[in-house]
Each structure stands twice: as C-alpha cells, then as structure tokens.
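My structure is below; once you've seen it, I'll send some questions.
Every protein chain of the complex appears in place save one, which is left out.
Up next is chain A:
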C-alpha cells in the first residue's frame, strides 16, 4: 500500500488524479470513508481522500440553494440548514453506523455519489433530484463542471444525474450545489398496530393515494418494532405501520386526525408527536433496527404494492429479519452472510426492481454482484460511459462492477 493522498484544493486534486493516470495506479475515492463497506471493494492500492475539500461556500436560504466542498461533513450541512429552519428534503440516511463508523453521516459528496435518500424518497425524490450542479475531476485528470445553481436548467446533458449513484467511478467531485427546502413546522406520525406485511402494504398504498400528503410510510414486523427506542413503538407488542404527516400545525393535526379515522377500524391507532416522530424516522432512515453487525444487509427496491408479500416470503426463505419503507417500495433485510448472503432467494420476484447487498464481508461482496446486474445492452452502454469519463480506469475500479 502506497501513501494515501489528501488533496487540499481542486487543482491539487487534479494533480493527484494526473499522477495516478501517469503511473497507472488506480485510486480509491473516499470522503471520510464511512461507506467503504458499500459497493464492491475497489481494486486500488491508493486512497484519494477528499475530506479536506470542505466547507460551505454559498448558502442563500431565500433562493433555496447551497454549495459546499464535496468533503464537507453531512452533519455540518444539516446543522447550517437547521439554523435557518431548512433541510435536505431527500432525508439522506446517516449510513456510517451500519458499517461501524462513529461519524455516521460521512460527507455531502458521498451522499450524492451514493445517491442516498431516506423515508421521504417516495414523495420528495432521491439525492439525484436535488443536485443542481457540481465540479469535479474526471479520470482524464480534467477539471470540469455541469449544471448550475438554479433549479430550472436544461442547458446541455444533465450530468448531475449521472454522477449521483456513480460511486466515484466517473469523477472525483470537488464541489456540489444542491437544492434545499424549508423544514416542516410540525411532524406527527400515525401508528396502526397489528397489520400483517401484505395488509400493511395495501394500507400504505391507500394512505399514499389519499389527499393527505403523507411523507413517510413504513411497516415494522413485531420483532423489529420491539427494538425501537421510541416508547409507543417498542411497547406496542405487535407490528407497527407508521404514517408521517408534516407541515403547518393546523394542517398536520387535521390530516393526522383524518388518517386515524381512516384506519381506526383496522387495528389499534396511536399518534407520535414532534419529538417522538423525529426519533422514530431517524431510526428508520439510518436502518437502526437492523444494526447488529454480524448479519448481511440487503436493500431491495420494488413496486410498492409487492413489498409486503415479498418481505414475508424472503423472511421465510432466508430466516432473516426485515422491514418496509417507502410505502412498501423499499425492503431492508438482514440475513446470515453465509457464502452468498442468500443472493438467489433475495433476487427473486422483484418484478423489475433491484436488490443491493449493502453490507457483507469483503469476500461475499466479491463473489456476489453487489448491485443488481444490468441487462447486456445496458451494461455495454454503462461501460462505454465509464470509458468516456475514465478511460484508464483510475477512479474506483471494480467498485460497482467487477473489472470496470
């Protein structure tokens, strides 16, 4: 292992990449490294750490826009936004803890590179829907930019979408500019007790299709609910389906009331107020109910109405534990790692969806495709895109797909 590199500014970053290109020595691109366990292990023997490219460079609350160095800690961004009663509406999960990191949030560049989004995803979009522009260094050691700082922009190709979820394989980001939104004045959660997973998926579809503008819909089987730190959830003694409403005070109270009435006949109904709601959704967002480090963790995206039945089947076949988020469209499933983390059973019945192996020992992540394999023509296209940005394969080789 050669020395890691920690560039201090964008030009320095470009030089680091140029050196890697010249020496044919690929780089593992990292922010704070909190999510090194996410994706395949990169086939690189030097680490390029971007944490020094840090600091908020522009924040105009009335314009709903912020720019920051890609290495800025997510915590710092969220604190600055909270001071102005604003937020990242896509609710990025602080995933570090599932990989055993104390600094769970990582950097803002990492959030976009992994396209992370929390419970509000089904309504407010993913990280990619909020990135307005970026600057970065390609695998050609060229500084380039795309997008801008305004919300409405169709000037040229939307490369901001492309770098989101590219896991540092197309460019090392130096600066990101993103959209921010007002934080809701009030957050309440309606809890419905005792539904089975299939029933819960149907109930969540109903709530999402009602005009009550719900912004969170998740379902915890009894065993998972018991692990919650929120009293009303842990004490339920049965499964919990949670429905979040946010906004101005009178509106939230009215909508929570309407939702309680809607589900009153179908099981016990409770409500969580501001503080408890906050804690509960943070737990869901950060996958805390499945924190135990010994098990492999899958994140499965599928049509929302399939989620409940899929979870029941997958739990029965793998002996795992899991819960539903995104109105049923996202399943978190923890299973024994074994040789292949039950990949075949997990990748069944996804109806067009996809499964990502979020956490498993390195060996398992080398053997099992971490990301759902792409259809052949799409994979070929992705490979040509990678070559266009990084022809020598110096940025995070193998992180997404073996050999690319």
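In the analysis below, contacts are C-beta pairs under 8 Å (C-beta built on N, C-alpha and C of every residue); 3 or more make two chains touch, one makes a residue touch a chain; residues count from 1.
Keep this in mind: contacts and distances are computed from a predicted model.
Visitor: Suppose you had to identify the omitted chain by its UniProt name; would it be "aminomethyltransferase", "FAD-binding oxidoreductase", "Branched-chain amino acid transport system permease protein" or "Protein translocase subunit SecD"?
Guide: The record for the missing subunit names the protein "FAD-binding oxidoreductase".
Visitor: Have a look at A:223, A:261, A:336 or A:381 and name the one touching the chain we're not showing.
Guide: A:381
Visitor: Given that one chain is not shown, which residue among A:23, A:237, A:250 or A:319 touches it?
Guide: Hidden-chain contact among the options goes to A:250.
Visitor: For the chain not shown, which residue from A:43, A:80 or A:162 touches it across the whole complex?
Guide: Within the whole complex, the residue contacting the unshown chain is A:162.
Visitor: Looking at the full complex, which residue from A:212, A:244, A:276 or A:359 touches the chain that isn't shown here?
Guide: Counting the whole complex, the residue in contact with the absent chain is A:212.
Visitor: Using the touch definition up top, pick the residue from A:304, A:324, A:360 or A:395 that touches the left-out chain.
Guide: With A:304, A:324, A:360 or A:395 as choices, the missing chain is touched by A:304.
Visitor: On chain A, where is the contact patch with the chain that was removed from view?
Guide: For chain A, the residues touching the absent chain are 21, 60-65, 85, 115, 117, 121-122, 125-126, 128-129, 138, 140, 142-146, 148-162, 164-166, 170, 181-183, 185, 202, 205, 208-213, 247-248, 250-251, 254-255, 301-305, 326, 329-330, 350-354, 356, 371-372, 374-375, 377-379, 381-382, 384-389, 391, 400-401.
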